[in-house]
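Encoded as structure tokens, here's the structure I'll be asking about.
Only one protein chain is missing; all other protein chains are in place.
And then chain A:
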């Protein structure tokens, strides 16, 4: 039996661009170019490595996002994933993490899975909680924030990994099916090859809407969100500081500044 891996990937505004909020205080996705969240490239990479090790595996990349989010799926397909699922619906605009996780969980169940792999956090929302929520919703073990991951024994096997936490480094183990998330310490993601890019054009991308997943419009979107942003203000630019060139006494000058600020 084939090991079915679903990788959750998010399409986000480029972090190096000048990101803003729109009038309804959602993330502005028009002003700044979008791309596959860099942290999800690590998830795709680990999926590819696990699939390589398995006798037989199939990787589906899944995104919930607007029309343009197809770019993120294409990138993942060109890295080597087999097929893609795109959940797209106008009613999804403004959905919060509770809504997004509901949609992802239903789409994952519909697709069928033995292993779900997510990134450690999205580079726009940066909550880092969605994988744990997915595990809760799917009712399967969470094996998250791994810097090392491997699967043994195929679809009925075990996932193992190392989680480097605040106070300790832990070796974790769970039976499949399970939800995994990987950190940017898990290993550099590959670049799509020319062959991969060409092949990706022919790979299937399935489109789903809320109806297909039996989700009501009220459960998602800005109206269905369980949190509300009331205010977003741009942090005032820091006032220009003093900059000195070191002419031999730079360290002493700096000490003088720190003493003036009572740090010494």
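Some observations on this one:
Convention: contacts are C-beta pairs under 8 Å (C-beta built on N, C-alpha and C of every residue); 3 or more make two chains touch, one makes a residue touch a chain; residues count from 1.
In the analysis below, contacts and distances are computed from a predicted model.
Considering only "Electron transfer flavoprotein subunit alpha/FixB family protein", "Glutamyl-tRNA(Gln) amidotransferase subunit A", "Signal recognition particle protein" or "Branched-chain amino acid ABC transporter substrate-binding protein", the record for the omitted chain gives "Electron transfer flavoprotein subunit alpha/FixB family protein", by its UniProt protein name.
Among A:52, A:214 or A:231, only A:231 touches the chain left out of the display. Seen from chain A, the chain kept out of the figure touches residues 15-16, 19-21, 25, 39, 96-98, 101, 120-121, 123-124, 126-130, 132-133, 135-137, 139-145, 147, 163-175, 178, 183-185, 225-235, 237-238, 241-246, 248-255, 257-259, 261, 263-264.
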